[in-house]
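Heads up, one of the protein chains got dropped from this complex, but the rest are sitting where they should.
== chain A ==
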């Protein structure tokens, strides 16, 4: 027993230790990722305003004065509206901001002013939830009008709003008399035309301190319980005679006005919400921080209380969270616990937004649950039962669906990799239309205004948007994942005018497409038998809908867009949108402007490219089978793997077989054999053995297959330890494969050499470099082919994004430094980690996201870890980071290693990035940053072509090559060209393919002879310019025998020597011979 307790004590002790550990982890949050929590804490500290008195000096004094002035205004008796308006406006020169329609002259209403019952500062200033990065900080001051001013029926026909407008104007006039030095203007609260408010800010806009222009907004509102709740439900009508001509039309009076009703109801609930927030703040210590987080999150996504910015601002966020602290669960239990950490509150609220599906169904919070009929309205509904109001009445259907999507995207970021958590949520600016939408169009708002009665007091613009949204949604159907309409904001106007004059001319519509469905050339409607649906379909689509019988016997309504299919999804969607808007909304073609970022102007992208790639893959499969069928090889073939980008849907040029050229560009592949003890144990001999193997393959190929010709080509003849030869196998279909042999013994031997301490140092580094390049060719690239082609089928737009991005690299002449495989990884990463957005659904978007990834990647400190199969364990990830740190410690100037890209195949991180110097890496980053900046600032006006323009003025030396001579080298195949064009194709099977593109060949030579003085830039085979920079670190120096390059004496008998630039350039001119047309030198003539 005794022993037992001792044992228990011991056990208990160890358990105690464990709970201590878990407790510390739980304080870091359930996700266990402490970095994210710590980062949020830092963010809060940075964003919060610690001392409001200091941040807004004198503001509290101003507020007090305002309050005093408002409270000391003189009351006056009720007077008829027409008399008061005229005389008031005349004497005070302050307009009364009546909402439309303006009160009629003969209106029997009377207006009065009485002392407000309450004047209070509310909102984020009072709750101290303002943030530093707010665009236009303002302080809300509510003025509660006394109940004595109102009658019971004031809820009807704008009467309340007329009285409110007069009240506001009266206050404005009073304040203006006292504070003449300040700027007074009207604006609409939340973009709602019914609710004008007064904003006052200091006139002198000298922004010595950013706090100086903090505006005070004065918001009059109704006392609590002023209006009968029953009359203001979502289904009742409160606006009777909007049009004097047809009063008494019974149909009109029935039309419910949910928006008007909700607005009115909200007027009397200000204090109630104020109490709610106050209570939450008291009960939940982290409430304030979570509100700030929510505020930042919304701000980065462009959401705000204004209906133009979505109608969901930080007030709504705070109220939602406060309600969720009370209720929201399935049985009415609270969803949030007051003891949660701010990040947890934030995440749970996001979770609620993501799962509530606000754009699809009404959500009710609290008891009692109202009848679903009672709250049904054509708006997103989040019904607060205890106050009986729809909180989201200012939202629109599209903003609700955008909010839901944003919440979903952010949630997947939080749940994903710890590296992705923080930045996408709070740092990245999310509302960049080009980064978010595949299709962007501007729609001109038509002038003809009809049907204004049906718009529920929200104005013509809103009803137009609503119809537009519903029409597009229905017409695009599954093609679109998300449709968003950006409405221009209403601006403020001076108090001398009644309403805003600013006219908006166009709307911006953004569409995220579903890449799998958007390019369907045909839409299928209901079958012929379902008469009713078919008729509806007919009616909606007009004459475009046709009855078709399909091979499977079905007769269905169908739409045919085949003629636009060559333009891909953008062509089809554009045609569809134009057609339906013309039909349903009578918008002509000139009213709609598409801002398609058409990538086909940059590279030849077409929907048929995939078939070309598939054809090449099929040819390869055939080739593989042919090799495996060779049965007289000395060793068994283990694997034949493709390593060329043509076979993973990733080459810029499609692998087509051009009949005029000799054969296609050789497609690289490797072959490896079953293990054998027959390989000689000597690297040089292994290389020869490989040559012999290739010769054997070649001869048996030619014996067994008449349609094939093989050519053995030599490479690296001057180095015995490297691969010596390859075999080009040319099919008479025009495809050509370049085969190299893999021997694992070679790798083992080199590895042994690299680790052999008895060898010379440079021999060892040579061997190590060789091992790396062997691994790259024979291990990584086959895996790369597998991975990239798999993902190209999973993400339909990956292939074209990769090709576009490669084009970008080559048009900026970086492609001779960046491995194609590396660029593919970049793009894949942008697809795998799209946060804070969703997976790119078009080529341009994939490309722009890749640029953003590159722009944001701080490669000095961060590794890029690409893990498509999520195969890396956390310890491996830590190992990768440690390795990067080690590299930086050894080589702080980054002379050897710059970019560090680790993949699940290769955790060393440097396999793909060897030879990328710091200059080149920095250039990549700065180009990507400039491009992202242009995307952000120019927005829709951006011409995507401009991202691909690369001026030559940045380079010191520009070598222009002669295109004609290059072509002659390309076409020279050693045989005599036939005079007759139709005969020239005949001999092509006999002639070997082109060894290498002449530009690349020349560049390789130049790199070999000028390793230090010049850094060359070239954009691949199609670029006829080789640009170069002088190495600025080659200072003049004293004489040594081993000069790094050509040097000349500085002066006659000095000991100093400097780089002989003229001689070097003259040498290049001699080496290039007729290939070089001209050499331009910066600063020269």
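Methods note: a contact is a pair of C-beta atoms (placed from the backbone, for glycine too) under 8 Å apart; a residue touches a chain by one contact, two chains touch by 3 or more; residues count from 1.
Criterion: contacts and distances are computed from a predicted model.
Asks: Out of "DNA repair protein RAD51 homolog 3", "Trafficking protein particle complex subunit", "ER membrane protein complex subunit 2" or "Uu.00g097970.m01.CDS01", flag the one the UniProt entry gives for the chain missing from this complex.
Replies: Per the UniProt record, that chain is "Uu.00g097970.m01.CDS01".
Asks: Would you indicate which residue among A:85, A:263 or A:299 is in contact with the undisplayed chain?
Replies: Final answer for the missing-chain contact: A:299.
Asks: Among A:720, A:765, A:926 or A:946, choose the residue that contacts the chain missing from this document, as touch is defined above.
Replies: Of all options in A:720, A:765, A:926 or A:946, contact with the hidden chain holds for A:720.
Asks: So which of A:95, A:592 or A:1002 would be touching the chain we can't see?
Replies: Only one listed residue reaches the unshown chain, and that is A:1002.
Asks: For the chain not shown, which residue from A:705, A:733, A:777 or A:1046 touches it across the whole complex?
Replies: Only one of A:705, A:733, A:777 or A:1046 touches the chain omitted from view, namely A:1046.
Asks: Residues on chain A that touch the omitted chain in the whole complex?
Replies: Residues of chain A in contact with the hidden chain: 10, 14, 17-18, 20-21, 24-25, 28, 34-35, 38-39, 42-43, 46-47, 133, 135, 296, 299-300, 426-429, 675, 677, 680-685, 688, 691-692, 695, 698-699, 710-715, 717-721, 724-725, 728, 861, 965-966, 968-969, 972, 974, 992, 994-996, 998, 1001-1002, 1005, 1008-1011, 1013, 1038-1049, 1055, 1057, 1060, 1062-1079.
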